[in-house]
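Quick one: the structure is below, questions incoming.
Some chains have been omitted; the remaining ones sit where they do in the full complex.
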Amino acid sequence: MRKLRMGMIGGGIGSFIGDVHRKASGLDGMIELVCGAFSSTAEKSKASGKELLLPEERCYANYEDMILKEKELPEDSRMDFVSIVTPNHMHFAPAKFALENGFHVVCDKPMTLTVEEAKILENLVTSTGLLFALTHNYPGSPMVKQAKAMVENGDLGKIRKVQVHYLQGWMATSVEDSGNKQASWRVDPSKSGVGGALGDIGTHAHNLVEYITGLQVTEIAADLGKFGKGRILDDDGNILLRLENDAKGTMSFSQIAVGEENNFTIRVYGEKGSLEWHQENPNELTTRWIDRPKMVYTPNGHELYPLSLAASRIPAGHPEGYLEAFANVYKNFATHLNASLTDKKIETPDYPTVSDGIKGVQFIHAAVESDRQNAAWVSLK
Amino acid sequence: MRKLRMGMIGGGIGSFIGDVHRKASGLDGMIELVCGAFSSTAEKSKASGKELLLPEERCYANYEDMILKEKELPEDSRMDFVSIVTPNHMHFAPAKFALENGFHVVCDKPMTLTVEEAKILENLVTSTGLLFALTHNYPGSPMVKQAKAMVENGDLGKIRKVQVHYLQGWMATSVEDSGNKQASWRVDPSKSGVGGALGDIGTHAHNLVEYITGLQVTEIAADLGKFGKGRILDDDGNILLRLENDAKGTMSFSQIAVGEENNFTIRVYGEKGSLEWHQENPNELTTRWIDRPKMVYTPNGHELYPLSLAASRIPAGHPEGYLEAFANVYKNFATHLNASLTDKKIETPDYPTVSDGIKGVQFIHAAVESDRQNAAWVSLK
Amino acid sequence: MRKLRMGMIGGGIGSFIGDVHRKASGLDGMIELVCGAFSSTAEKSKASGKELLLPEERCYANYEDMILKEKELPEDSRMDFVSIVTPNHMHFAPAKFALENGFHVVCDKPMTLTVEEAKILENLVTSTGLLFALTHNYPGSPMVKQAKAMVENGDLGKIRKVQVHYLQGWMATSVEDSGNKQASWRVDPSKSGVGGALGDIGTHAHNLVEYITGLQVTEIAADLGKFGKGRILDDDGNILLRLENDAKGTMSFSQIAVGEENNFTIRVYGEKGSLEWHQENPNELTTRWIDRPKMVYTPNGHELYPLSLAASRIPAGHPEGYLEAFANVYKNFATHLNASLTDKKIETPDYPTVSDGIKGVQFIHAAVESDRQNAAWVSLK
């Protein structure tokens, strides 16, 4: 095993998610940032690289440059993979170019703006054999992994009902008009795609439902809201869900839910038991049972499945949070990549891949379509 | 002011809700139980009355008997009002008969099986001038009243989003087949009406949304579930809500949500603030704000509106629960009735009335209709 | 079984605790208030009685009158027992007089001002065979009873450690100087006795520790605080506890803990498991285990002991609170009294008695003595 070399696309100094990716990828000592095309201009990119203590020659003006030049470096120093942390409209092109030039890819979500783009990436991944990780970070949480394992092992029985909501309030007013960069690209269809909050956080909710239950969402009826003045894209949504095996549910997401910070909550009900998880206090998994008192699981605590235990770094009672969950995506990707570099086989790697990316983009488009039809049912297939 | 005399219809010994009505009506010393037609047979009714320490001659064989005989008693001893605590299909006839014979009515929800019946009762209430209370008990909670007052006073700004769920798990298995009386009438359309969980708890959710927000639910798209083996009526439901003033929301209710006891939760989001209330810990009202930290209100605590203060009996920190909230419906009804008996005028009384009853029945039928149409939007008007 | 007749001493209209006793004693339909000596003057007593809808002739000028005159009434109408709800200094004399005249007694805590008085009452109870209930209400809570039963059944193993605190903030400022009647007698040694917060709430904490653990507190080291300006009696205290069987612990109580409403919390640690209960959300009992996840018990929920089940009136998830717990003391007392009136034997009745009263008074005096000696250990025996 060796330390993997990462090149970053996007994520200049000041970027929220770029910094998250850097801290998360570095946490376990398995990955180091070696180069980047951090910004829209060569100057800004270099300035960012300097603050990150990178050598100037590896701070590139754009992703094409980076990919082509890194490709020419000796094998033992060139980057192993790119991490794409740009706004949505800038995921597809660099991901495609990286794959075409032999680099593995870590890419933020939603993967692409269109389903067509998403399928092109999937084909490239298949044809090249390169690895592709999509950074849905919430499945990285130890208690989410315990939830998945409990469902998978049948502890809850057949799943009947799912409730998920992802509520934020930071866009309750027109923050995009007062210089909030995080907001301004999110409300712009040319950068965000057809979905607003839908793509930004609705996709996390969709992904989490499928990750934990192991069931596909098969059709949805979506009623989207555009509450912010002059907004073209949704900033709120309420969705009826139907899943495989006759399960039903609701999803609600919002970026105008005043006062909510990052309230991402899921409840799953089976025939024998149920579970509940709150992202804002991620170190508890509450379970309820047909014949026993409520039980609350904790990371590295009692009666956990291996999938969950593998995701904790420190003893029970020492809280891990958002960054650590995010780091688990990188950690599992890095473990897979290291194995693949040395031809070792490992178990099905536990991180979101290009196929999760396709499903996310399909979900966005289905929700928009359903909303256009006044919340008629639209199939996700 | 004098102690009001109550005659009970239904609620024989062993009944859950009959006992609740007795304890709730008696809590504040304003009402005493003086007679009853507790059960389907004269014998059972007398047995119940005996346990309740009532004189034998005022334990009647059926509601007609009770109403006709009490009517003949001297004014200073005959019952003032009936309290109807029977299963759903036995609400309409006794309510109608009581009104026709000059008795005020307290009635459990849902008020009737059909909208037509509901309107007949409304007409009778109007024409007789008698009082009619519907026992939606949750609006009786001090923190629900604070929530209503905050919205009414504009503290939250214009309401944009509502989320409500009412989740129980006690019917997750086929308890109706193993002698659970509470379950057996609820799954029987001839007793429960067209709605199962919908009528039983969905109506509470609908009522609470309208009570707190002051907004009418205008249209709904409902996807009902029948998870229990052989069930004809819904035991689960997911509903998209549209309200007056362009607010939107979701409702979910269930009696098959394994492990949930009585998880009735509401969240309301306005332009400036939001609030959250959980029935299972009813003595907290959590509020979130656009520019301040989260604030948690408590009964008899700081910065409460009079509507809320009036609903607490004991100092802050001494929890009141389900029975006390229920008792507030009776207390406000009794205050109104006492005022009406002495021709005093009082402010608009704060308890659910016959018009809330109509809305509840409309909601049930609209949801069933929407579900029949595969969750198409159905208007509630 | 018949309805028991209660005469109240103290508790005129406007009294906090008098109203609590009335609501609590009436909740289960086993007790009715038939007479009272509610206030310090005959007029006020009558006024209170009128509001309570009592006949004028049974509203007495003072407790001696009430006891002597009720004694002369026919057996089937005179009161069965007195309920003493006056400030501390007015407990002993009426309790003694009632017992001497053949009436059973319910008495608020602390039972008396001195240990000598307490022992006189104990002797009277023994010699007369009359019943005596002390209204420590918190042991009435279903989850406290579950806690006691779990310890008793050895579920937690040998008890090692106890933490209890009872924190209020309502006396953080000098409220006694601005007409707060609840405060003014509590800060007055002639009415409150040698303990302030100590007697008012410290005794509840002491009682709860012994009720749940089944262990006697054997010695204490107390550091009392007098934070309010000019206060003679403690308004805060911190105590080291030693209990039977080598258990240790801490107690903290306060009426100057700003912002706390009625935060009464206990944690008990055994060799195999531990438990935690919060009065402000009394419907959860959290348990932690050496080899299992945290489990949370709820009233009328799964895996409860009979002692707990008997204390719930309504289904799981329907919160009961302070009044219902208080009512359980009256209910168990009434059940015992009814049995005793008909010579039935019942199991050891589960309500606090005169011997708990003695222990409480001993605890107060020991704590004051320890504090005088700069927190030296003082034995409670």
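As written, the chain order gives the labels A, B and C, with residue 1 at the start of each chain.
Heads up, the rule we're going with is that contacts are C-beta pairs under 8 Å (C-beta built on N, C-alpha and C of every residue); 3 or more make two chains touch, one makes a residue touch a chain.
Since the structure is predicted, the reported quantities are computational estimates derived from the model, not experimental observations.
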* Asked: Beyond the 3 copies placed here, what is the full number of copies in the complex?
  -> 4
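Just so it is clear, only the chains that are shown with their structure count from here on.
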* To do: Using mean Cα positions as chain centres, tell me which chain lies farthest from chain C.
  => A
* To do: Averaging the CA atoms per chain, pick out the one whose centre lands closest to the mean of every protein CA shown.
  => B
* To do: Would you mind pulling out the distance in Å between where the CA atoms of chain A average out and where those of chain C do?
  => 55
* Between chain B and chain C, what is the gap in Å from one C-alpha centre to the other? -> 34
* Provide the C-alpha centroid distance between chain A and chain B, rounded to the nearest whole angstrom. => 43
* Sites on chain B at which at least two other chains make contact -> 260
* **Contact footprint of chain C on chain B as seen in their complex** => 2-3, 16, 19-20, 22-23, 26-29, 52-53, 168, 170, 260-263, 279-283, 298, 301, 313-324
* **Residue numbers on chain A that touch chain B, as the complex places them** => 156, 160-161, 163, 165, 169, 172-173, 221, 223, 225, 227, 236, 238, 240-242, 248-250, 252, 254, 256-260, 267, 269-274, 287-290, 294, 374-375, 377
* Inside the complex, what are the residues of chain A that reach chain C? -> 289, 291-298, 301-303
